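Just one protein chain is left out here, and the rest sit where they should.
This part shows chain A:
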Amino acid sequence: MAETLEFPTGHVRLGSNAGQPLTRRDGMLKVTGAATYAADNRPAGLLHAVYAVSAIARGRVTFLDVAAAKAHPGVVEVITPANRPPLARNPDEKAHGFSWRIEALQNDGVRYAGQPIAVVVAETLEAANEGARLLAPRYEVEPARIGHDRGEVFDPPVVGVGAEPNLTKGDAEVGHRAAAHHVDVDIETPLHYHNALEPHAIVAEWHGDRLTLDVPNQAIAIARSDFAGFFGVPAENVELRSPFIGGGFGSKAILNGPQVLCILAARMTNRPVKLVLRRDQMFGPVGHRGGTRQRLSLGVDEGGHLTVIEHHAQSTTSSFDDFLEPAANASHNLYASPAILTRHTGVRIDTGTPGPMRAPGEASGSAALECAMDEAAEAAGLDPLEFRMRNYAETDPATGRPFSSKALRQCYAEGAKQFGWAGRPLAPRQMRDEAGHLVGWGVGSSLFPNPMFQAEARAVLRADGTGLVEISAVEMGQGALTALAQIAADGLGIDVDKLEFRAGSSELPDGGIAGGSGHTATAGNAIFAAGSDAMGRLADIATQDPASPLFGAGNAGVVARGGRLHRADDESRSEPYTAILDRAGLDHVEGHGSGARNPADAEDYAMFSHGVVFAEVKVDPELYQVRVSRLVGAFAAGRIINPRLAKSQLTGGMIWGLGFALHEEGVHDPRTGRPMNADFAGYHVPVNADAPSVEAFLVEEDDRHVNALGIKGVGEIGITGSVGAIANAVWHATGVRVHRFPIHIEALLR
């Protein structure tokens, strides 16, 4: 019987590629304009589709001037509920836990402004646009319900994706009685729209009952099977290509109505069809972050310790589906308290359905929690950083489980040092800069869970010593093509330059979901396991070959590194891969692997990335204009595969926090329900000049439980902490506690 190679089941030592701050492997493609995004595809015979949107938020469409649209030169087809062919799946059915109800012209009803009500397909984009305009819809209008006070409030069975809506730990009443200081804080956060710079886009082409899709997607295998379901074809008939995503942030993880309508248009016209959303159409059927109204009640004893955290969050959702921003759950895992009580309610309003948007729940909830913590520190007369350290959670407050790793204390120390926090005056309005601006410093803790999904990968070592790794992983800016290739190269024990890495297509092994900050962990572990599997096969060959210096290495084991197998007990005895394969007459060896959480570890440990953000703001003492002059973050997130990319994720997240604190706000007209700022002139996101100094520092963390490679995640944590840090700095500069985001000048003018 073959002696098989043993690989450690616990902690894995990676090779020389992981950990290096390599520049992006797709850099050349991206700086030369050669990286291909969905809308860049132009198959022969291409038609353009534009959908008409509802101008009302509730009611039904009573008339569409289809004749006028059809009469416009170049218009090929107009699709309305009257002629829309049946779909194999009901768009109002939720097929699984990760499916949303979508609008695919199933009837003439309107449930939010911006909903697709017809599709015009034409030879040119200009003709399709004009055709859509000529439809001139008429409506039967029902009053729109916008805002927390106009919609129906309900108790949700779940929040987020399948999370419990309520938690009771300890006795809140006892906690309040034990408190010397009480703090009640109300915070409102508005709707946020993802607004990836790449608008949603799709190019669909049928060849008989086979469908080819170019569409940016963060969950390729799920999307492929869902698209197949809508059109009644087997999943393997659908080829979904998503080599580059121009920003996802959660919105490209969820299938949406316009995509289905484009595929339908391609089938009806029997030609390839491209549909690209206009920027204003990004404020409707493609998800958003629901608004929240939150109340926190904290109790603090004489020693500055929390006695109770109560956190209630009411989140907006649509009238017809149920995704709720799980904001109150942000209070579960960060600060020690004998009593924690969290609760969610939902409110139904006439908007599209919200969905996951970068740090869903964590961002809004952290914003409120960190503001409340700051008020509690003030009440207790403590420095806000000292107050946070005094309430440091040594075990997970919600479950009592130990943390798989937690270097938050080191983050506090490193961040404070880098920022220069020492000597900060306790009282507000104490600091000015040379120009006379009010200066304030604030802090917020960062926390994000470390979920894992399921992924598969295939690894091949070729006779020439090069490698190939395949997985339907997703490059959406986080650097998957680079970081995952580094892991893949280490799995095969070769230099990353000798690795071909294929990703971004449904024809490859399922790479899982690029979301929840869990992609590198999930796909990375699958990739490494596949490489190890291939190396195991290679080692089997070598250790059984009397001509190999590794012959009989047996249980002593073999290490794959630098394109050679080495005896683990005597590294001077080694042989190149090429020689082993050559002698065996093989042109390659192949391995397969999967990545997922070890269920036992999931039971035993609480797993989170941690960090802290310090903010400095400068506020004009007369105009109360706020500028964030500095953001400094320190984060511990397990093993960092590529510090250059990780820092970019973290600073990007921190700037999202800046946008949350000062800029982003989707405003719907309470009378019509229409988005009033559905463009970049009205919906403000940070520009370069808004973020003069943003730095992220990485704190080392060795996690033996989160997964075999010790990888956590960095994609979303940067927003958490940042929003509160900025709001707290604004208080420190002005003495004004804000209760609403984004912070408007009028909230500070007193």
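Quick note on the criterion: a residue touches a chain if its C-beta (ideal position, glycine included) is under 8 Å from a C-beta of that chain, and two chains touch if they have at least 3 such contacts; residues count from 1.
One rule holds in what follows: contacts and distances are computed from a predicted model.
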Q | Listed names "DoxX family membrane protein", "NADH-quinone oxidoreductase subunit F", "Sulfate ABC transporter permease" or "(2Fe-2S)-binding protein", matching UniProt entry of the absent chain | A | "(2Fe-2S)-binding protein"
Q: Determine which one of A:Arg13, A:Lys30 or A:Lys94 touches the chain that has been left out.
A: A:Lys30
(Q) I'm checking contacts with the chain that's been left out. Which of A:Leu14, A:Ala39 or A:Leu369 qualifies? (A) A:Ala39
**Q.** Contact with the hidden chain (one of A:Met476, A:Ala606, A:Val730 or A:Ile743)
**A.** A:Met476
Q.
Touch as defined at the start, partner being the missing chain; which of A:Asn195, A:Gln294, A:Ser404 or A:Asn707 qualifies?
A. A:Asn195
Q. Of the residues in chain A, which ones touch the absent chain?
A. 23-24, 26-37, 39-40, 42, 73-74, 124-126, 130, 195-199, 244-249, 276, 278-279, 476-479, 644-645, 648-649, 651-652, 655-656, 659, 679-681, 685-692, 694-695
